[in-house]
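Have a look at this one before I ask anything.
Left out: one protein chain. Kept in place: all the others.
Chain IDs A, B and C follow the sequence of writing; residue 1 opens each chain.
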Amino acid sequence: MAGNSFGAAFRMTTWGESHGEAIGVIVDGCPPGLPLDEQTIQKDLDRRKPGQSELTTAREEGDKVEILSGVFEGTTTGTPISLLIRNKGQHSHRYDHLRDLFRPGHAEATYFQKYGTYDHRGGGRASARETAARVAAGAVAKQILNEHGIEVVGYTRSVGSIEAEAFDLEEIEKNKVRCPDPAQAEKMADLILKVREEGDSIGGVVEILARGVPAGLGEPVYDKMDADLAMALMSINAIKGVEIGAGFGAAAKRGSENNDPWIFEAGRLGTKTNHAGGIIGGITTGEELVMRIAVKPPSTIGIPQQTVDRTGRAATISPGDSESKKRHDPCICPRVVPVAEAMVAIVLADHFLRQRGLRGAEFDPGKAS
Amino acid sequence: MAGNSFGAAFRMTTWGESHGEAIGVIVDGCPPGLPLDEQTIQKDLDRRKPGQSELTTAREEGDKVEILSGVFEGTTTGTPISLLIRNKGQHSHRYDHLRDLFRPGHAEATYFQKYGTYDHRGGGRASARETAARVAAGAVAKQILNEHGIEVVGYTRSVGSIEAEAFDLEEIEKNKVRCPDPAQAEKMADLILKVREEGDSIGGVVEILARGVPAGLGEPVYDKMDADLAMALMSINAIKGVEIGAGFGAAAKRGSENNDPWIFEAGRLGTKTNHAGGIIGGITTGEELVMRIAVKPPSTIGIPQQTVDRTGRAATISPGDSESKKRHDPCICPRVVPVAEAMVAIVLADHFLRQRGLRGAEFDPGKAS
Amino acid sequence: MAGNSFGAAFRMTTWGESHGEAIGVIVDGCPPGLPLDEQTIQKDLDRRKPGQSELTTAREEGDKVEILSGVFEGTTTGTPISLLIRNKGQHSHRYDHLRDLFRPGHAEATYFQKYGTYDHRGGGRASARETAARVAAGAVAKQILNEHGIEVVGYTRSVGSIEAEAFDLEEIEKNKVRCPDPAQAEKMADLILKVREEGDSIGGVVEILARGVPAGLGEPVYDKMDADLAMALMSINAIKGVEIGAGFGAAAKRGSENNDPWIFEAGRLGTKTNHAGGIIGGITTGEELVMRIAVKPPSTIGIPQQTVDRTGRAATISPGDSESKKRHDPCICPRVVPVAEAMVAIVLADHFLRQRGLRGAEFDPGKAS
Partner (left out) sequence: MAGNSFGAAFRMTTWGESHGEAIGVIVDGCPPGLPLDEQTIQKDLDRRKPGQSELTTAREEGDKVEILSGVFEGTTTGTPISLLIRNKGQHSHRYDHLRDLFRPGHAEATYFQKYGTYDHRGGGRASARETAARVAAGAVAKQILNEHGIEVVGYTRSVGSIEAEAFDLEEIEKNKVRCPDPAQAEKMADLILKVREEGDSIGGVVEILARGVPAGLGEPVYDKMDADLAMALMSINAIKGVEIGAGFGAAAKRGSENNDPWIFEAGRLGTKTNHAGGIIGGITTGEELVMRIAVKPPSTIGIPQQTVDRTGRAATISPGDSESKKRHDPCICPRVVPVAEAMVAIVLADHFLRQRGLRGAEFDPGKAS
């Protein structure tokens, strides 16, 4: 109801403000017997954390995760997993002058209208810092997926109007943009640096794939796989659009082009093409899941902006008033990648457990013993 | 868990197969004291029903709604509202030859993989017929919204590559495409008829607006207004993409262009531009909500298609095998409009009640007495 | 949220008023592939229906169930199962004079205070008629339990101060009180008839056993098996208390008496005694589940009672004003038995599916193939 939980069978509840003591997440419903340690989670957190390259904010947050419960002697126990990340390096005083200002594109104004109050420091609960908790929970979800051969991979597909043309997944983590096309990645990086130099920011598109997803996941008619993925991805800060498979491209197509013929190959039902993005009728087909999300340009920029304060009085936010140029992300795509992967992993783990409950051994025969 | 319910405070549960006895919906959580009768609901159902124009399927389904509970002497009582729509005019024998065939783009194959069984007649539970139940529930939601001055309106924005250029909302219901631009509507209608003639189908884009939405609706961080709308809309049959405000357009923009400056006018906080589509940080700003959805071309076409049957054997679905040309929708956009409106209305009613619970009279001072 | 649904993985949503068109239930989350027909459900409904013996109300309601969805060719499909029971034999005019009166022990007054309105005819939504929907859903749950060798059986343990002393489960359905002790059953029946003769009513205790329940069901720490059973049973009309195992008797005991020693016999872990009633730490032990519920005397009696009307004015409800002596149940225990069984069956089916989702084949290896 109050919106800080996500998932049904595999369920996370996150908490924490950008400049509070800490942020964290409770994962409930994780099966017992999975290996889990802090290193595993930290690896994904490090892909999200600020300060990882010159393309991201220079703020350093560390993002060290502690496992406080639910793991005993290196293995999950089936009880809630509590993960805590201390807030460090916060400079709350930097936000003192913003106490009463509503920054364009930021949520102080809407929190104020919703709650009648808000924590103005660093975006409070609305800060993208919250996504660290998602990444931590996603790392737990990935442990379930790993066991069943399911893999989730995300990458930056475009920055501004520069788009990837090659898709070599091995390249993604080798460049700072997290783009599978090294040539275009360089152009993207140049654009991002140029935009930063101008005190501005730029949007992009992130694409996420999921491989090895068994057929049969997704609950018609409202908790469809695509509906849950859309919710999961749209709930990430800065996301303004979600597509599955052909997405908006399908809107201009004919049925005869867009339909994916069913085939039976290598002992498995599948589709010849995959315009559907691996989901038909809200249920996975066994083909690769393909999703894209529209990432808006970050709202914090180094250019003076008009706005109003809490009392409605006009005000200007000037670069000096705002955080310094180096303390904002000119393009959030490289850091959105692990967050989007985490959300997709959580949805898949959740539906995996749901389907296993519905069908039992008919769906998941378990390990050979 | 099993996916046939939607909403939290205002919650619907739908049931029924295309060729079963009936379909229906239970609305739970509707406040007492609202006027409700069958005519009100029927009006929206008639906008969705098949056979309403030569642009839609020629099947006639009637779609007469009965209120079975929750209304006493013309007014809601606060108890569950059960709405029933009998299935009529079904010709199940038309599907006999499809009993074992997996139609491309249809969900028999995925239902079979999920459940190990399926009702092959007319799409069963996966049929778009289920959306009649959504429209019925949406009509109840609209009664709540009406009381508080909130209005939801949808229209066809494009069909294939023909796009509306004028947006006169008064025009929408005057043409069969439900397009706010009468000139383009004519071209769209021609295209749809041409496509039908060719035995094919075509996709499009539907846009939905919500006006008079108070600021403060939406629950960070997972039940954000945009996340819930994305889920609601993506759960509709044939939808492959959802955008809010600038949507994928934002991905190519700079922050300095995309940010909406806060303003205070006429005693109310708002934004000067509305690239955000009325939602910032997952919470409504008080500005108009703007959403777009990608509608794929209907999967049932009159052109022979390759596929396989339940046993994996290759098969051809030929026009004669499939339903006759006249019995499918060449473009589903005109009929998606009321369904999308209904889903948006349900999300808004739900979040209205949730916010009222959180804030009480501070949010909703009620009627003067 | 609005309270008309119950269960998580196996979930029912009920609707309907006593004197409306019909009542019904949607069962969502029932696994596919189970045999289900109307006869199976009807059998349990007939055990609950009014007019079944001279110990119950003489109202005849028929309670014929129709399956409207979710079953195809005699087998569940995994989609929602909609069950409908038409209301027949209602004499709403009998309630005309009660339109504005608040009957003692009845819920018109509290519904009025909650909703500002109520359907006064026959108790409206608060009528025990709603429990027919529970019994119908329970019959579906029992199909899941049957497949896994789990059996639920209930009986009248006491009426007034007359208590069963023998517990021969074969006897239960052979007498009208549904008591496992035929000798005491006769005394109970005599007491009930005497009480009816006096225009009064009488309470009792119903006991429910569940056998063959596998160890490991129940979700600590809030959805404990005992907590969910308590909620399920307390939600039944007229129930004022719930006990598990030794129940209130445990409150006067020493730990050394009350503890159940763990034993290992016949290849299975168990307990030597079963004061715990088959549940420790909220999780089933594999021993028999034992529950008791306190059933209050029915509120409708044939003796004049003081009360007030909607405007707060004092009023008397006299036998003639109320329904005639023959149209109320002097003791509801015999008819509570199938309702309590149904609720227990629903809780067990729900937790069975939840545990199967959590553990997969490690918990439920499925059928040999």
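Throughout what follows, contacts are C-beta pairs under 8 Å (C-beta built on N, C-alpha and C of every residue); 3 or more make two chains touch, one makes a residue touch a chain.
All of these numbers come straight from a predicted model, not from anything done at the bench.
When the whole complex is considered, the residue among C:G3, C:P35, C:G89 or C:P365 that touches the unshown chain is C:G3. The chain omitted from view is touched by exactly one of C:G62, C:P104, C:G212 or C:G366, namely C:P104. For subunit C, the residues touching the absent chain in the complete assembly are 1-6, 8-9, 14, 102, 104-107, 109-111, 113-116, 125-126, 130, 158, 160-161, 195, 200-205, 215-224, 226-235, 237, 239-264, 269, 271-272, 276-277, 280-286, 294-301, 303, 305-308, 312-314, 354-355, 357-359, 362. Against the chain not displayed here, subunit A makes contact via residues 1-5, 8-9, 11, 13-17, 20-24, 26, 28-29, 32-33, 66, 68-70, 72, 75, 77-82, 111, 114-119, 124-125. The missing chain lies against subunit B, touching residues 1, 9, 29, 31-32, 78-79, 220, 353-354, 356-362, 364-367.
Definition applied: only the chains that are shown with their structure count from here on.
Mean C-alpha position of subunit A lies 45 Å from that of subunit C.
For subunit A, residues that reach two or more other chains under the stated contact definition are 1, 9, 220, 354, 357-359, 362.
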